[in-house]
Each structure stands twice: as structure tokens, then as C-alpha cells.
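As you look at this complex, bear in mind that one protein chain is not there, while each of the others sits in place.
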Amino acid sequence: MASRSEAIDTAAIVRQSLHGRRFSPGGLAFELSLLVMLLVSLAVLVTLLADIISGALPVFRDRGIDFVTSGITLDSATAGVWTGLVGSVGIAIIVAVIAFPLGLGAAVYLEEYAPDNSLTRFIQTNIRNLAGVPSIVYGLLGLAVFVRLVDLIGLGGSASTGGRNILAAGITLAVLVLPIVIITASEALRAVPDTIREAGFGVGATRWEVVRHHVLPSAAPGVLTGTVLALARAFGETAPLLVIGVATGFFSAGSAGLFDRLTGPYTALPVVVLSWSRQADPAFKENLAPAAILVLLVVLFAANTAAVVLRNRYDRKW
Amino acid sequence: MTAPTGTVDLRGEPRRLRRELRVKRVFLAAAVVSIAISIAIVASLAGNAIRFFTEVDKASLLDVGWFPRRSRFDLLTPIAGTLVMSGIAMLVAAPLGLGAAIYLSEYARPRVRRLLKPVLEILAGIPSVVLGFFALLWIGPNIIVELLNSPKPATILTASIGVGILVTPLVASVSEDALRAVPQGLREASYGLGAKKSTTVRTVVVPAAVSGIMASLILGLSRAIGETMVTFMAAGAVGGALRTWDPLDSGTTLTAAIASVATGSDQVAGEALAFDGVFALGITLFAITLLLNWVSDRFVRRVREKY
Partner (left out) sequence: MLTKTWTALVLVLALIATACGGDDTSGEGDGGGGAGTIVISGSSTVEPISARNAQKFAELNPDVTISVEGPGTGDGFKKFCAGATDISGASRAIQDSESEDCAANGVDYVELNVAIDGLSVLTSINNTAVGCLDFKDLYALIGPESLGFDNWSQASALGSELGATHAPYPDAPLVITAPGEESGTYDTFVEFVIEDLAEERGQENAARLDYVASPNDNTIISGIAGSDTSLGWVGYAFFVENQDTVAALAVDDGESGCVEPTSESIADGSYPLSRPLFIYVNTSKAAAKQELVDYVDFYLSEDGLASVGETGYVALADYSETTGAWANR
């Protein structure tokens, strides 16, 4: 008897478990708490954006594009971000010129040429570690090495600039983003199937010919996506620039020529945000700094969107 | 491998082979640059740091606070500030980031996930100066002064919350990847045994992804420790502070102390060693983040080995 009723109970329990209770308070509470976490994260970020946009709106309403195209001034009515934008774009170009070939070259070596030996593994570990080094440490490296190097080879500008110029900034940030470029380019190269390479070798092509004509073109979208993301990172960096002597106050390059711009003092968009947040006139921290942040975010958003579009549009599924 | 006699030499013409070797060397050189960078970092940090440690009055390394311009070089002050700041930042970022990640990976509809995942990735790219600004002018007055009734708006806690917000999307994005990497079969097996969704998530999916989740937390912690601008702008007494473990005190961190001394010059007022002290902080910071990266790397590798 006892055993029989037990069997019935077991069947009932199994059936109940399989159907599940309609209402499971524990499970619902768990799901809700997760949802709350997600919503709080998003709410915080919405607050951040709302705070910045509401501060920035009056500036764009009153001055429109004029805010973007005017230079740094001390009057809240005329100050604009152009000087900072030019500096940041200049830095980004130098970063691209240095980090793209170096990063791609290193990735091609590691993925296509490198034998599986301890040197290769050491280089790979080293690159991963470099990617995690805090940006301010790169600033110290820039101050100790690149600023002096630029001055030493005669590109330091006047004695007062002494190498604290956009070239040194570009080199420092290029070194900072290099690990990102290498890692993303490696991933893109790894995604190219070996059959492509084998087909190339099969018709007698050398490794370089295979890489140049088959692997690189296939990996190009991924490589470019990674590079764009790395440039976006460089565009938003502030701390290393502070350490290597970016101009933090009033700055005007006027109509200086290209060479003077490269070797003379410079400023950058994120630094403009910092310097406006400490101006005495409250209009700077209440409206102009948020407006500058908005310009910065729009540029970064555009770069990120470009990267995503690039990836989705041209990335081949093998 | 020796070719059997009588076969055609397939190795190609020597000119092509020489070019092949040249190209390989160029690429090798590019790869070796990364080692050169590491050596340069260590050498430039260690050079000044060693000079600092040999010349500094050892007693001043354990003083009441970090005041480089008054010859008080208490290294524990910025280290304590960094620990408190990054600890609280992770208290903010871990629940928010993990909660968001688990919800997105396990509960959200595919369409919501496809919409929110790129949003998270973009938010992970918000420059730190933006969070610094937000911490200084919004979190300070609204949360710290109004809500917590603290007399000081610029405190370690102000910076901690800012940094926590900064690393939340990073933690969410990386741990979401780890959760997605858990094979679907594991979930199905769990449902097959009659487990509820929440039971499956808690006892099957999260434990299976624990290495990746740990890696995301360590990555977040490492990012928080290395974060400069938020603390530099919002922690208050970044140039010199008494040693404190109280988050509602103004204070400094390793990164903010570096930034406030070395802004653009090796010429700083006060004690001659003030500038070299920055490199002592720098090498401490470098060592801490290197250790964390190594640990996180181990976790990531364990994920890779598993599936």
C-alpha cells in the first residue's frame, strides 16, 4: 500500500515539475531584480545624457553651428570648440598614420608568419598586457620618452614648446591604441578561413602573395573596423595628454602654418571640456562644457556607427 | 624534408624568395615594436622611481598623508584612495553590469537584445572626461550633498560612483559575451530535468560562465584602478591629502596624484623629489594592473579551454 501511494506521489511531482507552476514568485523576483539592474544602468546613462543635452541645448539653439566653427575664447557668448576639434583630428590622423601600419604589420606577422614558439607567445602575452596598461602610464612614457625624442630630432618647436606638441601627442596615443589595433586586426585575419590560403599556396603563390592578394582584402573590413574603434579611443583620451603638456587654458593658433601647428602648442577637444569645467564664468560649466561634450559624443558616435556599418556591410560570413 | 630526386624544384625563383624574406622581416619588426614599448615603459618608470626610492627620506614614505610638495610621500595614501575608490566603483558596477548582462542574455527578447547590446558597446566608449564632468557637477551636488548630506561635494565617493558608472557597460558587455558562450545544450538539459528558468540561470548558466564573469569583473576593476579623469576632476584633494579610508573624505588616488603633479612638465614646485615620486606611483599602478590583467587572462583562457 505504502509503496503504491508513493509511486502516485512521484508521478504527481514529476508532472507538476514538468508543467511548472504558473506562478513562481522566486523566479519572478529574480527576473524582476535583473530587469531593475538593467533599467537602473540605462536610467543612469539617460540621466547623464539628459543632463548634458539640457545644458548644451541653449548653446546650439542660440548659436547653431557657429559654436562648432569658432575657436576658444574667454567670452561665453563667442567661445567655440573648433580649436579643440582641429587638434583632436590632427592627433587622430597622426595616430592612424603610425598605429595602422604598425598594428596591421604586427598582426600579419603574428597570424600569418609567426612560428608557434616562445617568442611568439611572449609577444602575444605582451600585447594583451599592454592593452590593459592605464592610459596615464602611457602619458608618463610620453613625457619621459616621446616629448624628448621629438625635441631631439628638431621637431620640438620653439624652446618654450620643447617637444610638447601635437607630434608627441600623436605618437603617445598611437602607442596607447597600438595593442587594440593589433588585437582587432589579428581577430580579423584569424576569421579568414585557411582554405583561402591553401588555394593560394596550391597555385604556387608565396606567403606574401597570398597575404597581399587574398587574406588582406578579405580581412580589410574587420581591420578597418578595429582601426576606427582605436581612433575613437584616442579621440576621447584626456589623461595622457595632460601629462605630456597639452595646452589647458586659453589657446589660439590663429592662422599659423601647418608646420607651426605640428610643432607648436596644441589643444584637444576633451581637454577643452576639462578647461571649461573650471572657468570662473558659470556659463562655461553650465552650458559650454556640456555643448563641447555633445560635440565629442557626436564624433565618437559617428565613428562607432561607421565601424558597425563597415562590419555589417562588408564582413563576409564564411 | 628532402625532395626525392627527379622532381621539379617548386621553391620558385630566388628573387621572389628574397622578397619574401624581406617582407617577413618587416612584419617581424612591427611585432617586435610592442616589446620595445613595454621595455620603454618599464625603463622610463623604473629609472625615476629608483632615483626616488634611493634619495627619499624613508620615514616620509609612511607619513600622515601624500603631500609631495611638502616632502610627505606617504605611498599608502594614494593606494588607500585607489582601493576605496575602485572597491566602491565595483560595488556599483558589478550588480548593475551583471544584472544587465544576465537579463539581456537570458531573458530579453532577441529584438531588445539586438537593440541594447550595441548601445552598451557605445556607452562603454564614453570618454572618461565626460564622466568626470558628470561626477563633479551632478553626482557631487545632487547625490553626495543633497542625498547623503555630506558637507563636501568632491569626495572619493563622488569619484567612485562616477567610475562605477563608467565601467558598468564594460562589465555588462564582457559578461554578456561569456553568458552567450554557454552552449544552448546546457540550458536545454536543465529544462529537460524540469528546472525553472530562474533555477536554470542561477544554477547552470551563471556557474558555467563564471570564468568569463570573473574576467569581466577583474577587467572592470583594472579599468577602475587605472581610471584618471574622473578622480582627477571629482575626488577633491587630488594634489595632496591625508591618509583616509573614509569614502566621504576628499582624497586622492594613484592616477589622480600622478595627473595633478605631472601636468605637462617635469618642473614642479616644492621638494625636488616631488616629480620623481610620480614615477613611483606610476610603477605601483603598472604593477597592480599587470597583476590583474594576468589573473583575468587566466580566467579567459579557462573559458576557451572549456568550450
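When the chains are written out, they are named A and B in that same order, and each has its own residue count from 1.
In this text, contacts are C-beta pairs under 8 Å (C-beta built on N, C-alpha and C of every residue); 3 or more make two chains touch, one makes a residue touch a chain.
In this text the structure is predicted, and so the values were computed from the model without any measurement.
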Touch with the omitted chain, as defined above, among A:Leu229, A:Ala253, A:Leu269 or A:Leu288: A:Ala253
Selected residue (touches chain absent from view) among B:Ile143, B:Leu186 or B:Val268: B:Val268
Residue among A:Leu224, A:Leu269 or A:Leu296 touching the omitted chain: A:Leu224
Interface with the undisplayed chain - residues on subunit B: 64-65, 67, 69-70, 72, 136-137, 140-141, 145, 151-154, 233, 236-242, 250, 260, 263-265, 267-270
Positions on subunit A where the hidden chain makes contact: 73-74, 82, 86, 89-90, 92-93, 154, 156-162, 165, 217, 220-221, 224, 247-261, 263-265, 267, 277-282, 285, 306, 310, 314
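As a working rule, only the chains that are shown with their structure count from here on.
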Rounded Å distance, subunit A centre to subunit B centre (Cα mean): 14
List of subunit A residues in touch with subunit B within their complex: 14, 17-18, 20, 24, 26-28, 30-31, 33-38, 40-42, 44-45, 47-48, 51-52, 101-106, 108-110, 112-114, 122-123, 125-130, 132-141, 143-145, 164, 175, 178-179, 182, 204, 206-208, 229, 232-233, 235-239, 242-246, 248, 270, 273-274, 277, 285, 289-290, 293, 296-297, 300-301, 304, 308
Touch list for subunit B against partner subunit A, complex: 10, 12, 16-17, 19-20, 23-24, 26-35, 37-38, 40-41, 44-45, 47-48, 95-100, 102-104, 107, 116, 118, 121-123, 125-134, 136-138, 165, 168-169, 172, 194, 196-199, 201-202, 219, 222, 225-229, 232-233, 255, 258-259, 262-266, 278-279, 282, 285-286, 289-290, 292-294, 296-297
